[in-house]
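One protein chain is absent from this view; the other protein chains keep their places.
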């Protein structure tokens, strides 16, 4: 008979409760914020309190991008055919793929490559970035995280994230590696390809030592929230089988307003 | 030509940025915690600060239940066939269905029915619960959220959540409605069917006026986090096409440990 | 220890080969047509040879409806985000839901109800249809399979299917029950609601005693074929992340042509 026993390092349910990476789930509830427990599950350890806020910020930055995102359109289309909440959200999740939301992992790889080639020495970053850019271009590989697709102006989320990174006192070397990559891309291609939101997210995830194989997972958890909200609106407010125009849409929610002061 | 223009009340992307229910996403990043932005997207308004912590707690309580949950088994099986992260997680999400994680919405309906029948008056809750139980049993409908399936002892998460609810100063009337339902079930069936984690979650979501059609969505966002962690472990640590035994498994992560003191 | 052994009546793999409902798969290959093996798997017995052709015809009739079907739009949108073949097809499959392709099962139930109420006697069908229509309308239930949504003229597929049914020498009583339902709907609503393709499919599946719980499955197998063809075109011929207009599209394949004569 085959021994089919297998083990996990993540979590376990016993008669006494649920263990998450060695912590009793009960002790986490109401004490450790959700994004930090996500980090614990993905990484194996709780984040430093300074870092916790940065993880939360990265999740908020990705929570929703409006009704025109392909993942939202696919999910709303499924809902319009009659799919219930979870099935329609799954259609959206499947759309978060190579060209839509999956750039962060690739971008982390590029930035980590520059970091490694530089031996972690700031004055070698430019040379290392040149080497990485040359190698990836030779291999016909797109260097994700640089160059703006949608925002003509600088994406204001970036500046916000960089401020938070400073407040979190991250070492900053991976951010420098990303900036060195911008310069290397300029030298190599002649084009201005600034860090975009994927590249900024990638650099910050490198800074906090987030596992790159789960960087897309962080994005998926954040974005499925928006997808679910859109599916719920589609199911409850829209006629079934409607033609969902991907461009010709608008917003009739509350107009721009300030944050409440009692946060 | 058909006018295909449509609108959403949720969110919008413009040249100037991303609007979430009227708030500029930039202003939310690093200021409003992720679970509160989820509440904003789902409900339309930011939660009261007292309530924010309770939402976070409910998400942490659902984040992962160990490797034996059907959603995890389905997701790991898909990953074992070669499905990448998102596709395998989608298989898990599809498994979070009628019998697995979807009890909260039904339970909210039962509790809200008791509340409505009582006209919000505490002394009428028992009578209202008797009426609801009689009606639902007549219709052959299961009253979700009561009676323990897995935990023989009282689920310690409940006590924790009730303490947090008290700290959040929720009105408490829906919790009372849930307790009246336990008494009504005892009178009607002769059986002890205590509030379980689904019922407690339902009562608390009623307390904070969470939209019931999105109660399962809250659970999905939380639980897909655990599913993604399990899929990542399967992809990176396990041989492909292995037989995934649903019972014969164990835990070899860190042993039970105390929370760090610097949280 | 729990005995977890379970059994299936469908199929099994042994050292000697694969058993499908008692038949050796080897003996089926190249002898029994695919739609008949589908029937065998779903129903438990091989179809009568007269019936086999009708099942094939029902599958061909559903294989593809062009690029504007919501299932195709959702699948193409997922592919446009970078989802590979199977994941994008899954998004399409999830869209085949309550309002899109799932009418056949409901329609079978209506027709079977008329048949049952008539005790299988042709002269009682009108009375039985009146009773069914009255009961379903009282319950606020839509009677699926009647009334045209898309085709203003009579859908020519119907006539073709009815001819094939005649050639297959089906008893015809369920087709009569469907026609009686049209008359009952006219009496009850005053409106002309002719049998549509879902209703015709339903009536024919009743005629060949196809399990109603798998009528949508027959449709799914057929339609996923078209979905996969569209996904493949999207992946290989279209730019990623394009806006997929649900209405403003056309056809540039071969113009209308006659069937080859050597079939």
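When the chains are written out, they are named A, B and C in that same order, and each has its own residue count from 1.
Throughout what follows, a residue touches a chain if its C-beta (ideal position, glycine included) is under 8 Å from a C-beta of that chain, and two chains touch if they have at least 3 such contacts.
Since we're looking at a predicted model, the values are computed, not measured.
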The chain left out of view makes contact with A, B, C
Which of A:90, A:214, A:228 or A:244 touches the missing chain? It is A:90
Hidden partner interface residues of subunit A, rising order: 2, 4, 83, 86-87, 90, 246-247
Spell out, residue by residue, where the missing chain touches subunit B. 68, 70-71, 73-74, 77-78, 80-84, 87-88, 90-91, 94-102, 240-241, 243-247
By the contact criterion defined above, which parts of subunit C meet the unshown chain? Give residue numbers in ascending order. 2, 4-13, 15, 17-35, 37-38, 41-42, 44, 46, 49, 53-54, 56-57, 59-61, 63-68, 85-87, 89-90, 93-94, 96-97, 150-153, 156-157, 160-161, 163-164, 211, 213-214, 216-217, 220-222, 224-226, 228-230, 232-233, 235-236, 238, 242-245, 248-260, 262-263
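Following the convention adopted for this analysis, only the chains that are shown with their structure count from here on.
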Chains as vertices, touching pairs as edges: which of line, ring, star, complete or other describes this one? complete
Answer with same or different: of all residue numbers used at the interface between subunit B and subunit C, are over half used by both copies? same
Nearest whole angstrom, what separates the Cα centre of subunit A from the Cα centre of subunit C? 41
Averaged over CA atoms, how far is the centre of subunit A from the centre of subunit B? Could you give it in whole Å? 23
When centres are defined as mean Cα positions, the distance from subunit B to subunit C in whole Å is 36
So subunit C residues touching two or more other chains come to 83, 87, 90, 246-247
